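My questions will all concern the structure given below.
As you look at this complex, bear in mind that one protein chain is not there, while each of the others sits in place.
Residue numbering begins at 1 within each chain, and the chains themselves are lettered A, B and C in the order written.
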Amino acid sequence: MTEKKLNFSCDYMKGAHPDILRRMAETNMMKTPGYGLDEISEAAREKIRRSCGCEHAAVEFLTGGTQTNAVVIDAFLRSYQGVIAAETGHISTHEAGAIEAAGHKVLTLPHHLGKLDPDEVRQYAEDYWNDANHEHMVMPGMVYISHPTEYGTLYTRKELEDLRSVCSQYHMALYLDGARLAYALACEQNDVTLQDLASCCDAFYIGGTKCGALFGEAVVIPDPHRIPAFFTIIKQHGALFAKGRLLGLQFDTLFTDGLYERIGIPAVRAAQQIQKALVQNGYQLYFESPTNQIFCVVENRMLEKLGQKVEYSFWEKYDDSHTVIRFAADWGTTREETDELIALLASALLF
Amino acid sequence: MTEKKLNFSCDYMKGAHPDILRRMAETNMMKTPGYGLDEISEAAREKIRRSCGCEHAAVEFLTGGTQTNAVVIDAFLRSYQGVIAAETGHISTHEAGAIEAAGHKVLTLPHHLGKLDPDEVRQYAEDYWNDANHEHMVMPGMVYISHPTEYGTLYTRKELEDLRSVCSQYHMALYLDGARLAYALACEQNDVTLQDLASCCDAFYIGGTKCGALFGEAVVIPDPHRIPAFFTIIKQHGALFAKGRLLGLQFDTLFTDGLYERIGIPAVRAAQQIQKALVQNGYQLYFESPTNQIFCVVENRMLEKLGQKVEYSFWEKYDDSHTVIRFAADWGTTREETDELIALLASALLF
Amino acid sequence: MTEKKLNFSCDYMKGAHPDILRRMAETNMMKTPGYGLDEISEAAREKIRRSCGCEHAAVEFLTGGTQTNAVVIDAFLRSYQGVIAAETGHISTHEAGAIEAAGHKVLTLPHHLGKLDPDEVRQYAEDYWNDANHEHMVMPGMVYISHPTEYGTLYTRKELEDLRSVCSQYHMALYLDGARLAYALACEQNDVTLQDLASCCDAFYIGGTKCGALFGEAVVIPDPHRIPAFFTIIKQHGALFAKGRLLGLQFDTLFTDGLYERIGIPAVRAAQQIQKALVQNGYQLYFESPTNQIFCVVENRMLEKLGQKVEYSFWEKYDDSHTVIRFAADWGTTREETDELIALLASALLF
Partner (left out) sequence: MTEKKLNFSCDYMKGAHPDILRRMAETNMMKTPGYGLDEISEAAREKIRRSCGCEHAAVEFLTGGTQTNAVVIDAFLRSYQGVIAAETGHISTHEAGAIEAAGHKVLTLPHHLGKLDPDEVRQYAEDYWNDANHEHMVMPGMVYISHPTEYGTLYTRKELEDLRSVCSQYHMALYLDGARLAYALACEQNDVTLQDLASCCDAFYIGGTKCGALFGEAVVIPDPHRIPAFFTIIKQHGALFAKGRLLGLQFDTLFTDGLYERIGIPAVRAAQQIQKALVQNGYQLYFESPTNQIFCVVENRMLEKLGQKVEYSFWEKYDDSHTVIRFAADWGTTREETDELIALLASALLF
């Protein structure tokens, strides 16, 4: 079985927080209407609205991140608009063209450890509207960011507000992909709350799949009048989940007693310990990460030996003899696993 | 709570067969690779291949029916091709334009209690290719059928073979939507086996959501060379499930010890008892249905009273004073519920 | 050469009205900006605005009918909306799925000699919004009609107003395809003016290709705020014509001294003479047509003999031994040609 070996390859290898499974068993034979029209989903929506401080928000539950991005982006854009994203954004690289499949170009800007620079976004929008040929070009209609980013880095509240300001100035929607949002909320350096997201973004999603749910992402649209036919848009994308209560139940659990805001703590703690151990043992960090993903540069000759002891994730080529790899912790990472990895990193075995 | 009242409104109101929940709990903290690349999913694929008698088939797990139809149809069709379906086919009516969203026209033909007539399909294809202007028209590239149909009716093996023959003659793929397939397999009148599907169809899906799973549909493509990039197509449609093992686990359970082939039996038995009771109590059947969905014509003045006692489903207007309604039983329908409904139908209360 | 034989097969076989060719030659070496930003195009726009009585209308020139339909329909519809059309509408049958290629379903209703019945449109919209499952269905966002229709028939002003009223009530745009509009304007029975179109429709196009231009259609959007990025939408559809002045020049010519409103007169006169001759010679009309296309039912055994003398157009099968054929006259049809055809129809040669 694959579970025996140390495994820090990603943060979606396990099932769900035990409370979720327990409630799923308890409610299994209940009969409820489909498509999220049930009481449990409605309760979850209410809890999310309260946590985000926006009582009128539309909240809908989808099953995965690529699907959510495709649905939300298509909902906000007109047919001739594109979405600005960092060149490392998930929609730019690893969604198999899902955004383009709905007819929208991803307009890429350079990334700064996964982040967009608000000034560069402003410049891009300004250049577009000033270009004498802009009517021959794709109109930017949205800015896509992720928090934490694909590099585990965080936007500050100030940066979010700056992006909000650019977006307002140039009539673009601001959309935040929170696939790993719990790991931001669990991080001391983070100064962005759910309420901040609700006040800065036109849409964002609260990630479940990587943050303690079996599966599921909760889309929040603070002003529901923006997208009046959102249910139909979800259905048209094949993203309407028949037994919607399964999604509602998971988010109801995650938003009971503040579970979502603390579920990422063990992961961030473990990751930071691993990062510290890497430094102490002479490994070169790719950069210092604040959240649950740690990136380091290793010599290629070490990769195989390391791989025999622990599953990690290939990130990218660094140079001809080095590679960037990633270790990811998750909500369920135990102290024992972490200690074992730290011991391994300290041992002479790898060299 | 909604569960107290008698509820025969549809067949996707409950959770899953208990064996599924149990195994989900047992494996919850396992770490496995994502996207269906895990051992459990692979085991499920093997069992399905064996049940279908096609050891080389591609088997992929998706989360819902509309999604599955959109993915499979888009995978088979070229950009300029459309799909033939009955005017009552799910893709023609209740998928919010998901097929068109990928650029493909649904070419509708009249239905015969939900079924396509192979001769009418042949005529359509022949007319298309004979039309002097056919290059200005949408080329039919696939035939879509469902089994059971949206009316709960069944194709015979002979009809399937005839459709296969038309499709081969006119270079169309044959695709079968098996959202409720377990209820066909549980039905005495049914003479179509999983092996027959594998030998007649270019693709079909084995429904889980309505047939004992929490969610999930298993796509079977007997000749995997037909669609070499199927994984990427799934991803592009936002339909790649991160923790794929959850899907694998459900189908592994359903295909252990022949569970899938008998799980629909209680539903069909209950539905047939209800149908019989309707007749005995003087209700007018819309038509005689062989599976788990029963359709009857009731006077409009009765609808409200009936609705106070039992949840049913509005089907369609019959005439100015009558309506067609549907009762659906499912894999978990109990004898008690059925008896209660039958007693209700016999009682004078409704009149 | 194909031109020697009598040819009434369609109305787009010739080049352009001589005035157009002359002006094209006169302006050939002028240098003007591209994409319709030139003075000639602007002059044409002004003339069209004046003829339509709407001084603020957006007027854009495209090259063909299918292209125009695809662009306008995509411009007005949101991604989840479809367009209502008669089952015989050009977009339903002979545009190779161009509407679906942009993601929109064509929602077909029965035709009445090519026309939609306003009451049936109202019923459809009402049924859609009343259907408990309408959020799972394609939302009708537009009504497409043609005038004259594909059968050469005409809407009355009253019918147009009724359609306008339905569209307003159900928030649908009304779009009129005027591929053959000049032949309506040239027809005595027609009571629909360009001004009526501008007051009833959200968009319509004035056909050039079949009405005296070499090519080109003029889209009129009475309220230009409806579609603010229309130029970009045209470009995105590959429909922006580089040397836009060629289109402008043609419409400027057609809208000088009322040419467009009288250019169809010889065609309608010829067609009506032919229709009369058909009746007098004992042919069975398919129905009585008021415009430049005449439909009659002929015995299959006559088809070949007739085809040796005159090119006509196959329309549709009537019964096992009869076929509906079409004769079309155009703006350049001469009295000689017409007389020759009438003599032919009267002659015993065909029998």
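Here is the rule we use: a contact is a pair of C-beta atoms (placed from the backbone, for glycine too) under 8 Å apart; a residue touches a chain by one contact, two chains touch by 3 or more.
Everything quoted here is computed from the prediction, not taken from an experiment.
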{"item": "Residue among B:Gly103, B:Gly216, B:Gly264 or B:Pro290 touching the omitted chain", "value": "B:Gly103"}
{"item": "Option touching the unshown chain, where B:Asp38, B:Asp74, B:Asp202 or B:Glu217 are the choices", "value": "B:Asp74"}
{"item": "Residue, one of C:Val71, C:Ala173 or C:Ile274, that touches the chain absent here", "value": "C:Val71"}
{"item": "Candidates A:Glu95, A:Asp196, A:Glu217 or A:Asp330 - the one touching the absent chain", "value": "A:Glu95"}
{"item": "Contact set of subunit B toward the excluded chain (per top definition)", "value": "74, 78-80, 102-103, 135-137, 139, 229, 231-233, 235-236, 240"}
{"item": "Subunit A, residues in touch with the chain not shown (by the definition above)", "value": "79-80, 82, 93-97, 100-106, 132-133, 135-138, 314"}
{"item": "Missing-chain contacts mapped onto subunit C", "value": "1-3, 7, 9-10, 12-16, 18, 21, 24-25, 27-34, 38-39, 63-71, 95-98, 101-102, 209-210, 214-215, 232, 235-243, 246, 332"}
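Going forward, only the chains that are shown with their structure count from here on.
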{"item": "Most distant chain from subunit B, judged by the mean position of its C-alpha atoms", "value": "C"}
{"item": "Subunit B and subunit C: spacing of chain centres that average the CA atoms, whole Å", "value": "42"}
{"item": "Centre distance in Å when subunit A and subunit B are each reduced to the mean of their C-alpha atoms", "value": "33"}
{"item": "Junction residues of subunit A - those touching two or more other chains", "value": "102, 232, 235-236, 240"}
